[in-house]
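The excerpt is restricted to a subset of chains, each kept in its original location.
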Amino acid sequence: MSTNQRQATGQGLSNGMLEDNYPRNMWWVAARGDEVGEKPLARWLLEKPVVLYRLKDGTPVALDDRCPHRWAPLSAGRVVDDLLICPYHGIEFGSDGRCTRIPTQDTIPDSMRVRSYPLVESGAFVWIWMGDPEKIPACDPPVDMSYTADPNWSVVLGYYEVAVNWVLIRENVLDLTHIAYLHSKTFKQDDWASVPEVSMDGDTVTYRQDFDLGPLSPLFCHAMGFSETKSVKREQEGRMPSLAVSFSDWNVHDPEAQPGVRADFLMRGCHIVTPSQRGKTHYFWGAAFDIPNISTELCERTRASVTEAFDEDKALLEQLYAQVSMDPCGVDYPEIGRLGDTAGVRVRQVLQRKLAAEDRSLSG
Amino acid sequence: MSTNQRQATGQGLSNGMLEDNYPRNMWWVAARGDEVGEKPLARWLLEKPVVLYRLKDGTPVALDDRCPHRWAPLSAGRVVDDLLICPYHGIEFGSDGRCTRIPTQDTIPDSMRVRSYPLVESGAFVWIWMGDPEKIPACDPPVDMSYTADPNWSVVLGYYEVAVNWVLIRENVLDLTHIAYLHSKTFKQDDWASVPEVSMDGDTVTYRQDFDLGPLSPLFCHAMGFSETKSVKREQEGRMPSLAVSFSDWNVHDPEAQPGVRADFLMRGCHIVTPSQRGKTHYFWGAAFDIPNISTELCERTRASVTEAFDEDKALLEQLYAQVSMDPCGVDYPEIGRLGDTAGVRVRQVLQRKLAAEDRSLSG
């Protein structure tokens, strides 16, 4: 039994969580669009220092955040006429990373350039490609996030830097059975008592689960106009179209809706993770309702209550990660699966395939 | 001369103070009993994260503080009906470390268990065995600390986490010639000017020394009812029955005591050290008088003055350890003995014997 269960839940698939365990040849989210402006933004992405800024025509730009002359952080400089000027000796760079001016001399060596990274903006987010540019055509495009800028939706966004390996967050958000335990005082959605149905289509992992009539979590009921005691039907569907982002759809049906009154609502959660420095992860989250013009007050109430719940994840995962990092036995410790881990195990399978395609693998 | 002295004082016996230099097959103190209750206590012991709690019947329990499912710290969970519940997915464990329930499934793999550590409570302290359980019968039992809970004694206890290797504290408390220097303003017991007599019996190291009539340190005279100028006789005896604990007995005799009035008093210091994380040590200390019912006020006065003195040890040893740790030459530096180091050298001999018995040794 125990051997079967190990196989069923993917034991033997390591999480590699103390290592460099992220694929490079894929699109990751670099920033929210509203973070990128004329003032350069410094950000560690995939263990590289990157500077992000925006041209006058609105195009976002990402360059290596290190001047090739004497390695000053370009993000400490400023943008003038679409050129990024090094704060140290005034060397200027265009959005393609090529040097356009070296003060005190007329010639510019070809080698005076920094790497420029392809970006794609979709909805509220800016995606970056930091791997081999030749692999772009053969790989999945960035995930469409246009709904986050669609006026038919009301969108609440948030951000954390979490001091853990990104896989810990990725597995956390794909297995909601933890809500009944870790979030018993915030989500108050204690009906996650059985294992969801999990399927895969290519590298897309999906889970779904139906719930009987019952109250909806106070995190989301108010924005939909329900009281905390109102009974509704619920279908939960999660989908991870990329290791970089997963969605968590809360499809809610009001069985008592009057004829002609809207009975069905959707809250689409999104969970975006991007490796930052070793042991740190950018975590962007969204809670979007398919309801236009939810009031600022209700949006802020949603933000506050979601933040309270996600603070619980951050605290637990950071304590977990710090403890494993400081423990001499590290990842050399049993890891025993449950039936409910299937989605997380699929994540590891996708991850290992992608790393293998880059001739890398996970140990530990 | 210098070669002889080196031999006499045990040069060549390394302290190994930047290494993992603690025996595993022995009892160490995990906590004071009053620290362990129904609420789980997280503590690093011998470089392992351990969770401690107490059953309803009062039995203390120690388990690995890492859930074998996804490695969450169990100490962040809670105890319900003597079961420790993981904060993340609600998996439950009994005091033997075996899993008793996995929410969302009916079967429990045998492998879903954590290590449970043997504990023994003696007086105010809880001892733990973290080595090979089969070695327990052949090794010394925990040191009897029952006097610390005996109503015929008045006991003051204290605790420090000290950022040093445990050997530095162990040697510090077995050589009181430093009192005249490091503690000249607190202990004010400047008559420690010669070398004590040191002996060994098995692994027990003992020192003793007699002192002529003179005032008793203000740290202890008040609890015994003496003024700071009152002259008394004193015999000091130290005893280390285990690397984990040593005692420092201050036997005081009042030569002017009236007939029928008590003339002899004992202050028994205890110094308990337990390795925590690398470079950190739990240091529990006690000052116990063989006098019942010393007033709370006098006990608090003793605590304050002992703390002031031990703060001096902590500050010096932490500065010493930090400096050696940051110095590229590390432990590759001369270490020259004094005649007064004999007890400390005996400690290293005991330590090296114990490590050799575990097929380990010290370098550095």
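Note that the chains take the letters A and B in the order they are written out, and that residue 1 is the start of every chain.
One rule holds in what follows: a residue touches a chain if its C-beta (ideal position, glycine included) is under 8 Å from a C-beta of that chain, and two chains touch if they have at least 3 such contacts.
These figures come from a predicted structure and were not determined experimentally.
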With 2 chains placed, the number the full structure-file assembly comprises: 3
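In the analysis below, only the chains that are shown with their structure count from here on.
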Chain A-chain B separation of Cα centroids, rounded to whole Å: 47
Residue set of chain B touching chain A in the complex reads 20, 44, 47-49, 65-66, 68-73, 76, 85-91, 102-105, 107, 109-112, 277-278
Name, in rising order, each residue of chain A that touches chain B in their complex. 1-2, 5-6, 171, 177-178, 180-182, 192-195, 316, 319-320, 323-324, 326-329, 333-341
